[in-house]
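Okay, here's the structure, questions in a sec.
All protein chains of the complex are present and in place, except for one that has been dropped.
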Amino acid sequence: MSQHLVTLPILIPMIGALALLLFNQASDTRRRQLSTALCVAQVLVAAWLLAVAVAGGGQMLFYALGNWHAPFGIVLMLDRLSALMLILTAVLALGSVLFACAGEDARGTNFHGLFQLQLMGLNGAFLTGDMFNLFVFFEITLLASYALMMHGGGKERIGAGLHYVILNLAGSALFIVALGVLYGATGTLNMADMARRVAQMSGDQAALVTAGALLLIVVFSLKAALLPLYFWLPRTYAAAPAPVAALFAIMTKLGLYAILRVQSLIFADTPVAEAIATWLWWSGLATIALAGVGVLAARDLRTLVAYLVLVSVGTLMAGTALGSIDAIGALLYYLPHTTLICGALYLIAELISQQRGKAGTRLVRGRRLHQRHLLGGMFLVAAVAVAGLPPLAGALGKALLMQAAEGSARLWLWPLLLLAGLCALIAMSRAGSVFFWASYKGEVDSGRVTRPQLAGVLWLLASAPLLVAFAGPVSGYTQATAEQLAEPQAVIARLLGESPALQFGRLTIEGESR
Amino acid sequence: MKAMGRLLPTPTLSLVLLITWLLLVRSIAPGQLILGAVLAVVIPLLTRGFWEPLPQVRHPIKLARFVLVVLYDIVKANVQVSLLILSPKREPHPGFVEYPLSVKDPLTITLLANTITMTPGTVSTNVRLDRSSLLIHVLDMHDEQALVREIQERYERPLKEIFEC
Amino acid sequence: MNLYLLAEAVVAFLLVAGGIFAFTGSLGMLQFKDFFMRLHGPTKGTTLGIGCTLIASMLYFTVTQGEFHVQELLITLFLFITAPVTGHMLAKTGLHMHLRFTTGTRGSVPEFRDEDVGQSRVARPAKARHPWRSRRQKRRGRLPR
Amino acid sequence: MALLWIPLLTLLGALVPVATSRHGRRLCTLATLVAPLLALGLVLIHAPAVLAGEVVSVSLTWMPLLGLDLALRIDGLTLLFALLILGIGSLILYYAGHYLSADEDDGRFLAYMMLFMTAMVGIAMADNLILLWLFWELTSVSSFLLIGFWGHRSDARRGARMALAVTGAGGLALLAGLLLIGNVVGSFAMADVLAAGDVIRASAHYPLILVLVLLGAFTKSAQFPFHFWLPHAMAAPTPVSAFLHSATMVKAGVFLMARLTPALGDSQLWAVALSLVGLTTMLYAAWFALLQRDLKGILAFSTVSHLGLITLLLGLGSPLAIVAAVFHILNHATFKAALFMSVGIIDHETGTRDIDRLGALWSMMPLTGTMVILAGAAMAGFPPFNGFLSKEMLFEQSLLNDVLGALSGLIPLLVMVAATLSVAYSLRLIWSLFFAAPKLTREQKAEPPMHVHDPARGMLAPGLFLAAMSLAVGLFPMTLAAPLVNAASLAVQGDTTPLISLALWHGLNLPLAMSLMAVIGGILLVRHHRRLANIAALFPARDASLTFEAAVLKVIKATLWLTQRLENGSLQRYQALLVLCALVMVGVGLANLESLTGPLGMQPLDGMLVLGAALIIFGAVGSALSHRWRLVSLLMLSVVGLTVSLTFVRFSAPDLALTQLSVEVVSMILFILALFFLPQRPPLLVSQRRILRDLLLAASLGLVVAMLNYALLTRETISIADYFLREAVPGGGGTNVVNVILVDFRGYDTLGEITVLTLAGLATFKLLNRMKLFKPSGNLEGIRWSRHRYPLILAVIAQILLPLALLVSVYIFLRGHNQPGGGFIAGLITAVALILQYMARGHDWTRERLPISYPAVAVSGLVVAVATGLASWLFGYPFLTSTFGHFHIPLIGEIELASAMLFDVGVYLAVVGATLMILINLGRVTTIHRPTLEER
Amino acid sequence: MEALFSLVVGVLTASGIYLLLRGRTFPVIIGLALLGYAVNLFLFSTGGLNTHAAAVIGESITPSDPLPQALVLTAIVIGFAMTAFVVILAIRARSELGSDHVDGQSGEAGDAK
Partner (left out) sequence: MLEIALMISLSLIVMAMAMNVFRLAKGPDVPDRLLALDTLYVNSIALIVLLGLWLNTKTYFEAAILIAMLGFVGTMAICRYLLRGDIIE
């Protein structure tokens, strides 16, 4: 069984989703139990995989689907980075699902089934070692996200959803073109194989690869929401149902993951990587700046959080552009924190709006919250975390990233990061004081936080102190991840062997051919 | 016999399916025959619900004759129409004819209408809701009554005979 | 050898004939004056044209590969099932949409049409102008109701 | 290890009040006091060693990557601060227990106080710069909560936000500064940093470091021009002011400067910056303190002024100046805490803090009066109070300074002016509160006179104790303060042992004269206070806080404007940006291309190709041009679809052709549904410029893509394809390589693909849920709908076609592995045949005959596919491994069975289910909601 | 031939993009469909334009590259799924937003944005 472990992050949600979809006559309770159990299972499996990725000084695990040897078949590839993304997804998903179990799931059809399918898509994308397969799993993720985003319907969601969907469809078309160029130029789809071939290219062939790679980065930038391709995000995230918006916190990171993967594996040490880094750097910085502006301008908590997501995207991208091991290690430390906290913030926003009646999450005086201390406490923790204030992990992550910037890069990154942090500070303090202090006297005992909702939020919020308490091991892990990413040759050698020529023959787990 | 009836509710359809299968696979190997036979039984059973009762072919020979006549007419019609199209001098005189239907069965009406569409300068345009008549557009019309008579004689009567209705 | 030559001649003939029928069918569709007349070309010429081509193909493969190739019959079958329905439904649609007849069209249709359509028309907002069609070209007249 | 317990105790102490507040105020307060007192005890245990000059420290590795250690230390400076924080803090906690009114949430309040205390203790004890910063920012956050404790008041909210914004910003600057220090020194450990003063000062970054660090310190310590938040923070409950704004938080900045003096001090820049800012702050704030009417305002500005004083002393930098600074930190904390507490008492008892409305309280509140007089005298610097001692030292040091070069002589003069003002506001406080008559308006006079009295002992005791301490320290400085001050200044200055002699009487010297002049001047000022106020009123000083608020508002307005301009909610813009990005990026790649045409060159053209190209171009351009004539546009699109299928035929891709053809049919039906339910005649609302822009963008991207395509087509690649061609039969058991790739080599992709398809079905299901749509009563020509609902001939043909189509789909399915075909195409054929039934006979009729759930069909297709894939586990092979075998069956002969075919069955089911789910649900929804228009 | 093929792909792309930039859902959907054809042809052509050989073993000695064909097949199916979804989304959007403009009724005010 353990040799198939790496397929479980894909198979568990998939089989679970199928069960949920087939037995859609089952009671809400049953479905919730199943969905939660699936998420718990994914957390456990992801933890196991993390342990596998750590074991033996960071080994990599390959799984030849259909028993076809790379580069011919599709391989799953588990390294430290994918293990990190998997556990992050699983943790976030568990929080979202718990929250959804409070009733959001019943507002439309097939919530849990679609949710699990989205997880399947995400996990699949994080595990695959094949470019086209990455596209396929991107599409699974996207389609599930479209459906989930419009769960429950309503003017706002449909309107925002239309933008989100159409833009992403255009993006997918560009994705195919980029894949076409890369396949046309390299003749392969396996990432490691592609890397090996790209490294040997020169002249016009290299120019074509550059064009394809840059187009690919445009697509990933759209998903990751980089300037000037982020405008869809605030409205989409603000309109999505809370548990979905929370899960969406990982969607932008999927873009980041993809960029990181191709940048570090396929185009490592080529002129392409430089071009990509240049784009990421300036676009990331501009994203930080404009998202910081948006943070100040936001008049609704959900929009505000959306811009905070964008700030984190910009930060992560600028970090990716720096490209050093320290920078990658730093951004990977910052990544789980920002993902989980932004997720938690969407959930908290929903709880706040539940108790504020018409005022919702708009930053205007409204009704007094019934459970203001509980909500206020959670909001405070999340706000402190997201603004990058001590003692939570945001501060450490930011400091780490700033420290990783060298020379003139500092000149841009430091002020922007600090100012964006200040914007977040100002905006979140404004929001908090409006919600929890500046309220009318009247208060209604409705929309009480239910137990699953509380569980979901606390599960996500717990990450903030835990990432600080275990900052040493976590940052050690991310640093090791960065080091692993810096060694693409190791992947190529492990997967394809030393021989530069194409290998024919089949790989079996037991070492015997069938 | 009863079991047979249940197994093969529409023997003609089954036969057509078997023949079609053999045409498709271009083989009369025993395996294909068996497979074709199975499909010829299974598919009609599967689509039983969709199969509204249709009149049975009572006189296959008349059907064959009818088919030949129609094929001949199709070729003839095509040559005529082609000439009409290719020679710019002849001005066709188009017109509509209301053709009174004496058959009421859907299949027969369909066959008739389709035959009319496929043959000399005529296209069936509309069947009345009460199936009392068929509107025909004629590309080059000279004698309305003759046309109606010809259709009656050449197509409608044989069809009636084939299906005995 | 002679048989081959004959077969070749027949195939060639059928091919050319098929081409001509298909061509005239489409030509008719192009040059006739009203929709109902245009309908006649494709419903007949094209169908027969394809039929000839298919028979040619059947013959060709049967002769060259030495085994029966009769699959083409299937295409013909499907075509003979579907083509007349298409023609019929198109004609019906044309009738329903009050398409113009060329002057001199004989016979009467309003009764048929009324049965289908009813008496009144629905008020609609002004229609978007088609980019390629000048106003003058627009329907010059309809049958009197 | 015991050191760790100090912040840990206070942190755990934050939980105590929350847990105990249910059991009454008294118990809660006392329980809360346990933790800080224990912590104080722990500090005191280390006191002897520290006073002897030792540094007690502990260090645990925390985040080596960042250089962050959990490192704590107690040296002299820490000891001084820890005692202030924990000692005065405890007194204030005790006081707070009495201060809050009964209905207020004491548990939360005390918890915030404890949290704050933790942060402060952390700053004082931090032995690592990053750790220090963590605690530093934590004070900002906890003080935000404390200042905003009365959040229902708008001034409290504003004050809290302002404090957070200013100190938070400073904190961020500080982080930058500290990171730079770490960068220069190579370590964040305090000992390393303090020892590396020379390295830091020699570094090119030194000025920047200094600016950043001082920004942090100045904002926190409310130095000019960042002072404005402090008076507004007075909206907090008085215990907060007493704690934060006298003893601790504002001292954090001063502490930081003192702490980093060995590392950053001892430079001209440092001296000038600190002394100038300190001096300005001292003067400016003292002047405003004199003009305030709000008691807390007076104290607030006075605090600012005294912080300026300390800063100035640190800037002067001589050993004795530092001793004075440290000493004044201690002194100021004692008397200012006492003063705040007494102001709290007065506010509490009288209900007002307006100095003009209050007066003649001495007779009613003698104990409070005593407290104010003692502490106020200390603040004024009267002998024999502690304030006098430190002020004398300041005078002395100011006379000795040379930091400003030729202008150094100004410093003592200005210091004296500040001292005069200080005397004045102190006297004013005492005089108007307790001895002068209140200045009341007519209405206020009409109200019954106040009957107030001293409060309960619990509220008085802490303040009285502190006031008494300021006297005691003044009287016995060497016993009570010297060791502590000595140790602290030692910590600040490193090795140099300062000459300490704290004494009341230094003989008749210039500083004494200055003190005397200040006292006389102060008395004069108080006497002419009214005139002074009139003069001040002539120059209405713009309140810095208002400027700040206005600036913040302006910034927010600007951001709003910018955001709305950028993000205008127009999808068209976002799409254009995407296109532009793609264009630029591909363009960059293509720009490096040396020749567009590669070595392969071109194959010849023929008529069919030209026709195909013409058809596609016609269809594409046609559908773009006629997009407002939607049906036509759709027909043009259909031409493209057909021709693309033919292209696949032409270029040897039969599977693709079959797939494309069957997809075309289904898509067409979908588009027509869209056509029907979308408005038929869109208004034209577009400018010529817009069209031009779009055409340009579209054409450019088209060009770039074409170039890319051409460049690729004319170059050869060594692809992995040979492997598939070689392995398809021996390894995959099929001759149709495309199909073998789909179900075997890359079956995983196909699994994903049918998942997408099923997902699409489920997603549309979701969208159609509760959708409202109405059927228009006529078509786009305005003609009523035909009454032939189910045309006869179509119905008959559909019926005949169904079994034939099913047969064909079985055929296509079975041959898939070896010839073009397969589950996907077969599925689409089945689906189309069924859709034809729906079209010909209507939804209800068909549904009656086919009562299966399409989602279930689709999902079971996926189940079959996954199960097939999983089956390989049983044989020890990876997921989706396929197998095949040849079997001989009598009569039938050799047949081949491949597990991949079972997988293909899954594909078939998924396709049928998903396609029907999508189309039929849409059809059904509309039928249900359509207003009936029955045949007449 | 290659030039002509590229031209076709380019024209398809351009038409698709032009329609994609329109303000109403229907043309946008048509644009996406055109774009879909363009990218599928693009991906397809990366295996080379092979006239005489389907990738069926035994059909020809020089079969064409089957991999792009398999990829395009997947892309067609995914494209179809996406088209279906976006069509129904457009209908739903019209029913929710009261307009078929991509920006809802706010877009009706003018395309000048």
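Letters are used for the chains, namely A, B, C, D and E, taken in the order the chains are written, and counting of residues starts over at 1 for each.
What we mean here is this: contacts are C-beta pairs under 8 Å (C-beta built on N, C-alpha and C of every residue); 3 or more make two chains touch, one makes a residue touch a chain.
Everything numeric here is computed off the predicted structure, so don't read it as measured data.
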Touch assignment to the omitted chain, from D:V526, D:L615 or D:V796, lands on D:L615
Given D:L33, D:A418, D:V737 or D:A805, the residue that touches the chain left out of view is D:A805
Of D:G507, D:G607 or D:P890, which residue touches the hidden chain?
D:G607
Touching the unshown chain, subunit E contributes residues 52, 54, 56, 59
Touching the missing chain, which residues of subunit C?
8-9, 11-13, 15-16, 18-20, 22-23, 25-27, 29-30, 35, 38-39, 41-42, 46-47, 49-50, 53-54, 56-57, 60-61, 64, 69, 71-72, 74-75, 78-79, 82-83, 85-86, 89-90, 92-94, 96-97, 99, 130, 132-133, 137-139
Where does subunit D touch the missing chain, residue by residue?
607-608, 611, 614-615, 618, 622, 631-632, 635-636, 638-639, 642, 645-646, 649-650, 652, 654, 657-658, 661-662, 664-665, 668-669, 672-673, 675-676, 775-776, 779, 785-786, 788-789, 791, 794, 801, 804-805, 808, 812, 819-821, 825, 829, 832, 835-836, 838-840, 842-843, 919-920, 922-924, 926-927, 930
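Simple rule for what comes next: only the chains that are shown with their structure count from here on.
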If you apply the touch rule, which chains end up adjacent to both subunit B and subunit E?
D
By C-alpha centroid distance to the whole-protein centroid, which chain wins?
A
Could you put a whole-Å number on the gap between the CA centroids of subunit C and subunit E?
30
So how far apart, in whole Å, are subunit A and subunit B when each is placed at the average of its C-alpha atoms?
62
Please list all residues of subunit D that touch 2 or more other chains.
569, 571, 573, 575, 579, 628, 682, 705, 708, 712, 717, 719-721, 724, 745-746, 749, 752-753, 756, 759-760, 763, 767, 787-788, 791, 793, 797, 804
For subunit E, give me the residues that contact two or more of the other chains.
16, 20, 25, 38, 40, 42, 45-46, 67, 71, 74, 78, 81-82, 85, 89-90, 92, 102-103
Give every touching pair of chains, nothing left out.
A-D, A-E, B-C, B-D, C-D, D-E
Write out the stretch or stretches of subunit E touching subunit D in their complex.
1-27, 29-31, 33-34, 37-38, 40-42, 44-58, 63-67, 69-74, 76-78, 80-85, 87-92, 94-95, 99-100, 102-103, 106-108, 110-113
Flag every residue of subunit B that touches subunit D in the complex, lowest number first.
13, 16-17, 20-21, 24-25, 29-31, 34, 39, 43-44, 46-47, 49-52, 54, 106-107, 109-110, 113-114, 127, 129, 131
Can you list the residues on subunit D that touch subunit B in the complex?
787-788, 791-793, 795-797, 799, 802-804, 806-808, 810-811, 837, 846, 848-850, 889, 891-893, 895, 935
